[in-house]
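The complex appears here minus one protein chain, its other protein chains still in place.
Lettered A, B, C, D, E, F and G in written order, each chain numbered from 1.
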Amino acid sequence: MDNPVRQLLEDVKNGKVSVDEAVLKLKKKPFEDLDFAKVDLHRGLRQGVAEVIYGASKTPEQIEKILAAMLANGQKRTLITRLGEETCARLKKSFDVEYHPEARIGLTGGMPEPDGNGTVVVVTAGTSDLPVAEEAAVTAQALGNEVIRLYDVGVSGLHRLLSRLDEIMSASVIIAVAGMEGALASVIGGLADCPVIAVPTSVGYGASFDGLAALLAMLNSCSSGVTVVNIDNGFGAGYSAHLINHAEVKK
Amino acid sequence: MDNPVRQLLEDVKNGKVSVDEAVLKLKKKPFEDLDFAKVDLHRGLRQGVAEVIYGASKTPEQIEKILAAMLANGQKRTLITRLGEETCARLKKSFDVEYHPEARIGLTGGMPEPDGNGTVVVVTAGTSDLPVAEEAAVTAQALGNEVIRLYDVGVSGLHRLLSRLDEIMSASVIIAVAGMEGALASVIGGLADCPVIAVPTSVGYGASFDGLAALLAMLNSCSSGVTVVNIDNGFGAGYSAHLINHAEVKK
Amino acid sequence: MDNPVRQLLEDVKNGKVSVDEAVLKLKKKPFEDLDFAKVDLHRGLRQGVAEVIYGASKTPEQIEKILAAMLANGQKRTLITRLGEETCARLKKSFDVEYHPEARIGLTGGMPEPDGNGTVVVVTAGTSDLPVAEEAAVTAQALGNEVIRLYDVGVSGLHRLLSRLDEIMSASVIIAVAGMEGALASVIGGLADCPVIAVPTSVGYGASFDGLAALLAMLNSCSSGVTVVNIDNGFGAGYSAHLINHAEVKK
Amino acid sequence: MDNPVRQLLEDVKNGKVSVDEAVLKLKKKPFEDLDFAKVDLHRGLRQGVAEVIYGASKTPEQIEKILAAMLANGQKRTLITRLGEETCARLKKSFDVEYHPEARIGLTGGMPEPDGNGTVVVVTAGTSDLPVAEEAAVTAQALGNEVIRLYDVGVSGLHRLLSRLDEIMSASVIIAVAGMEGALASVIGGLADCPVIAVPTSVGYGASFDGLAALLAMLNSCSSGVTVVNIDNGFGAGYSAHLINHAEVKK
Amino acid sequence: MDNPVRQLLEDVKNGKVSVDEAVLKLKKKPFEDLDFAKVDLHRGLRQGVAEVIYGASKTPEQIEKILAAMLANGQKRTLITRLGEETCARLKKSFDVEYHPEARIGLTGGMPEPDGNGTVVVVTAGTSDLPVAEEAAVTAQALGNEVIRLYDVGVSGLHRLLSRLDEIMSASVIIAVAGMEGALASVIGGLADCPVIAVPTSVGYGASFDGLAALLAMLNSCSSGVTVVNIDNGFGAGYSAHLINHAEVKK
Amino acid sequence: MDNPVRQLLEDVKNGKVSVDEAVLKLKKKPFEDLDFAKVDLHRGLRQGVAEVIYGASKTPEQIEKILAAMLANGQKRTLITRLGEETCARLKKSFDVEYHPEARIGLTGGMPEPDGNGTVVVVTAGTSDLPVAEEAAVTAQALGNEVIRLYDVGVSGLHRLLSRLDEIMSASVIIAVAGMEGALASVIGGLADCPVIAVPTSVGYGASFDGLAALLAMLNSCSSGVTVVNIDNGFGAGYSAHLINHAEVKK
Amino acid sequence: MDNPVRQLLEDVKNGKVSVDEAVLKLKKKPFEDLDFAKVDLHRGLRQGVAEVIYGASKTPEQIEKILAAMLANGQKRTLITRLGEETCARLKKSFDVEYHPEARIGLTGGMPEPDGNGTVVVVTAGTSDLPVAEEAAVTAQALGNEVIRLYDVGVSGLHRLLSRLDEIMSASVIIAVAGMEGALASVIGGLADCPVIAVPTSVGYGASFDGLAALLAMLNSCSSGVTVVNIDNGFGAGYSAHLINHAEVKK
Partner (left out) sequence: MDNPVRQLLEDVKNGKVSVDEAVLKLKKKPFEDLDFAKVDLHRGLRQGVAEVIYGASKTPEQIEKILAAMLANGQKRTLITRLGEETCARLKKSFDVEYHPEARIGLTGGMPEPDGNGTVVVVTAGTSDLPVAEEAAVTAQALGNEVIRLYDVGVSGLHRLLSRLDEIMSASVIIAVAGMEGALASVIGGLADCPVIAVPTSVGYGASFDGLAALLAMLNSCSSGVTVVNIDNGFGAGYSAHLINHAEVKK
């Protein structure tokens, strides 16, 4: 790559550019240079793997435009989260989108082969936590992770959870999804020896305060190795699990 | 016991007291009389069993006076909760008080023989929950309950809890004491088939918000059969457990 | 009931199954077995008495499938809570469901004869608290408890409450249901000598914060013997009341 | 009373003061004058009756200076609230101050004869609510109200409250002081036919959240005729009670 | 009135009733007697003046029945609060109801002549506070108070408020209705010399948290003589203002 | 100007007005006089520049009337905020209104030429923050400010923000609009050397608590020079920015 | 000031430094350079004017070191906020520090001559708000602003505030400091035509929740032109006021 700073210095040396001009340019441009560097680095998702569109607050038109631009740009795989069924139906007219209704995720480019270090295990306390769990699971899959789902194994029937001890103990990362009192995260955290990402859900009523009870419980987990994401943030958990499951030896 | 109302009626019948006088006395004193009647009814603590003094917001002088009055009144057993060691030392000069330092409870009249239907099992998540658990346990004992203590069996090491399954499954009432995320109550509630009284404690820091996290978790327990008392309210849990363990067939 | 573990052991003893095979089966299935064992232990709801389906977050199809499976499994009585009238109408096409509209509970197998130790008294502050109170009352009835309803006896007209002192004083358990300031629980707690389960409701506006005011009030009750469940959790109160009212001498 | 504005106008009329001078004085001093005028209007505390100094955030020196100025200004009676015992001892060296330790109020000029329309009844739930109740009671007395104290009549022992029905029903205003669940205000509000001012106190622990539980309960009172002041604001309740008890026919 | 207690005592004296029987009756009935006494006393609203139905959580059928019963019972004036226009239209078919749409109040029996000590002044900060203010104003009018309305005089344009100083200064009670920051109550409290009842409204957005900001502000008012009711509780303010404006000399 | 106080004094001197009458007038009128002075001063928006109607809680009829009155009064430019598209369509029948749909602002009198000291830069974190940002931007423009929009430059892609350093560093005022974690305000505050007005938006879900997270973050900004307005209060930010950008040398 | 980047470029031009060396230096140090550059840009505090040390969480040793470094670096004026009296006494041994005890600010280099566009007016509701107000006032003064103090002019005595209308109306920026209900900000905002910075203080008790009530009130101010800083953040208000008062025409 041509180093623009070097070029500028050569120009200063050669008298093509005055010192004053060069000062101005250097003052104005350091961040631009940084900028170019950033494009490659800042997501860890290299071109051709997967780019994410957060669909929640976008109009169908906006999503269409962004998607079209990405595909035109050679993007192989795209993940559209918080995507309603109707909007997806509309997208399907122009794009080859695979829809995951429970996860509310649209995917272009198809599911990749898993290439992580191990498995991402997604555990839920109840059936109502399923949409959030699926957002996490499909996100992780679309980013190249093998996902095992253990659903409806909440702590009120501990035997259900204990019967799946094998999967829990052999996971690389566990995503523990629970509403109400969120106790699942602590129990999983006590059983597993890998990182646990706790996702509080807004499932519950009354003093669950739309997920606050589960959130606080998870933040106060007595088990080590548990970190927490926002209420109902399945995508965030899936994404972080992906990063952990794709950790490389960097020495 | 002499019933003052009955005595008054006898006096009216015998002409010792005029109807007018009796009307006045009944009008003036019904609630006092009701009061004495209440002692029998409203607490389930019969004369000679145990009366409770909440020591937290009382001066040593006030406690001394109340205690002296109770003993003068023939009260056999007295329970003074939230009693500091110093105040107790002072009480010991005049009264025969047995002090339970962890529970911060003073007791006069000695521990009674247990006469409940079964055992009250007090379970704690960690060692820091001990003072609250002891307040519950000593309260229950002083009211005539056999108490089994299972301490430091929090869900981060599930095996500790599961190794005590026998006691949990044969309890009449369980008091589950936990701070931080309060998951213990839900796990116990899922294992036991008796009423569970959950006591959130103020143990924790940061987003435990002095017990709020545990309180909300317990109120949202996914396990049936769990009810909750105030943060750190060991006495309340012990008292309610006592009522449940002394339930009689009322048909 | 045939105990599958016992059967396996008999088979080992009789040489029908080798020790290796038995080890494998026990290793593979302990939790399933435990699961069956649990049914007996953890709920106190014996086969043929009543099983509960929480209807709130389930689709009609899901409820139909679970119900069909239960009935096929020989379940005599089933309780479906938070069941909308329309969903129930749909269930009625295939099942013999008795609907309690105020309680929003569907019941199969009919109401049992009460077999508890005494009566469960359900008290409400106002008429708006009725749906929650009915959820508690019908739950308790369906689990085999005699229920007495004292509705609209809030503390703003104390005479209404005091006129029902007899029922209050002879109860085995009282469920006190109130929104707004939730004072009912404390007043009942001061009058009764049995366990009181307080149910805050979301009735109110402004600074009731959807039941928070009543919840906090009940948790801070100055009366002993009061425990609390989640806001609007009529089912939980009915279930705990049932456990208390069916307490057995376990000595 | 000499009205400085009236005096100035008289002087203008009599030619003692020129119009120009008067314009200047009125322009320069209107707010001081208004200020003095205000004393008459906005507090209902006539010169010579009582002026209030809020002692909480003032240094002893500041209080001394203000008090000295007031007395120099002919103020007959002064009320210093939230006044510590030590600061009062210091004040006593220079001033004739009567100290009410429970109320933490210092008073100069002595207690006036009551001149209100009826009695102000101050009711407390427990003994811990006493300092707040005394602040209310002494404030009301110092402003010229007859005060009846009914202390420790909380709703956990309803008979204590009902035995004082006469005082409650004949009050002109009732100040209901309670911490914990604050149920007292609703019960009093249901019994009385006069305005009730509810004062939540910070008495309690855990989920009382320093008086929040009582505050919310009181704001949500199901009884009509109850208004609320800030947590622990005994002075405010006493002051408002005074205004109500000194209402005049203004037609 | 025949005193049933006296009669019973006479019967005991005359031997018509045995002492045992009398004890039983006295134990069972004190609260009933109290009950009868209460009907007359507990609201201060004598038969023929005004009875209130809280319409918010009642079905049209329930309101119809209660109203019919009241009228049949000789009730002259009835106030139905939180009454929707449609429900009122339905009531009008059977009853002579006068509807106040802004206040959402239905009234039977017509407005009475004012008979209070002075005027109730209802002040609002903005036009959005009008429905709450009207609930307060119509309530006060229907209970027999002369009401002056000063609307849209919020503190952002202080001159609007100051131009109505006369009404403010001559009021017997002021009801200050404001949402957003609720500053109106403090400013009014500083100007007036009569009791001020502050009504926070849910008008606002964002950090007004549905009226919480105004509520807290009003509870912390730096002006003496201000008491507070629940958010949007116009009725409660009108009712309390009525009690204050009808205060009698009780000496 | 004729000084009414001087006139009154002359009248007193000349005997045209009695002292009593003058006292009354002086008591009644100081605020009226103040009042007249105020009309001119209190907004800083002189007649003919721009007057604002807050449309949120007003009926179309109310807005029509206010607008008609303003125009009749010679008002050249009017800003109607929180104005729905339908209501605006209705207004357009009678008035010449220019509608800004994203900002939800209607404008009469057309956009003025910018006459401020410099530029107001409006920055948003994401596209969802756009409506609030537009409310701020259009408000500022309508009040006579040059506005530069830098949208969708949130901190998760710092290069986007840094690439616009020039505009940020040359702004007179910056309005930083962000939901979720609101970090934009701090980063902008660290880069800029002009006042920054932070506007938290309700964009987000779960623990954003409708903008509370962003609000708290902005209030705690570690960067100096940041002040905050209410959640979603684009108008307030635009208005304050206008005041700052029109600051004059007042020495 | 010597610009190190310019110097480097000169050296490149003159051949003193090779292009390679210069590239390395620019790559290695851009942020240090930027850092120095930043001093000029990001604070608006020119070398020799004032640099700020936040003293709250620093040890005396840390403050000494930073201060020594600054002075060694030629810094003419330094502002140390949240500086305790004892720590300042220690600093005075080595440095020439002028201490402002109420503001808890230490200053080196002496107060500058005011050079802003106009006056910064600091207004407080009560005397308890003084320390926060002084932090704001001294900060503004030390940054070169003329400050007018209007203390203890809270809205409970509106005349006190109105008597200072002149100063309020001629201000360039107003800092309104108030605890309790924070109404002062709205009243000031309604009176003034310049930007108002509202500073909530933690003055108050009970439902003031350590300044939350005032904070919410100020955020919801009905007056335009009011922005808010953190509770007790006098420094932030003074700093923002300084920026506003030093606004330059940037066209």
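Everything that follows uses one rule, which is that contacts are C-beta pairs under 8 Å (C-beta built on N, C-alpha and C of every residue); 3 or more make two chains touch, one makes a residue touch a chain.
This structure is a prediction, so every number in the text was calculated from the model and none was measured.
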Pick from F:G55, F:G144, F:G204 or F:G234: which residue touches the chain that isn't shown?
F:G204
Per the whole complex, from A:L107, A:V155 or A:I244 the residue touching the absent chain is A:I244
For the chain that got dropped from the picture, name the residues of subunit B it touches.
126-128, 157-160, 162-163, 165-166, 203, 205-208
Touch list for subunit A against the chain that is not drawn
34, 38, 41-44, 52, 117-119, 162, 165, 169-170, 172, 190-191, 193-195, 197, 215, 219-220, 224-231, 235-237, 239-240, 243-245, 247-251
Residues of subunit C (touch criterion as defined above) contacting the omitted chain:
3, 5-6, 9-10, 12-13, 15, 19, 22-23, 26-27, 30, 34, 37
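Note that only the chains that are shown with their structure count from here on.
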Of the pairs E-F and F-G, which shows more C-beta pairs in contact?
F-G
In whole angstrom, the CA-centroid distance of subunit A from subunit F equals 39
Approximately how many whole Å separate the CA-defined centres of subunit A and subunit E?
55
Cα-centroid distance, subunit C relative to subunit D, in whole angstrom:
50
Can you pull out the residues of subunit B that are in contact with at least two other chains?
30, 34, 42, 190-191, 212, 215, 219-220, 224, 230-231
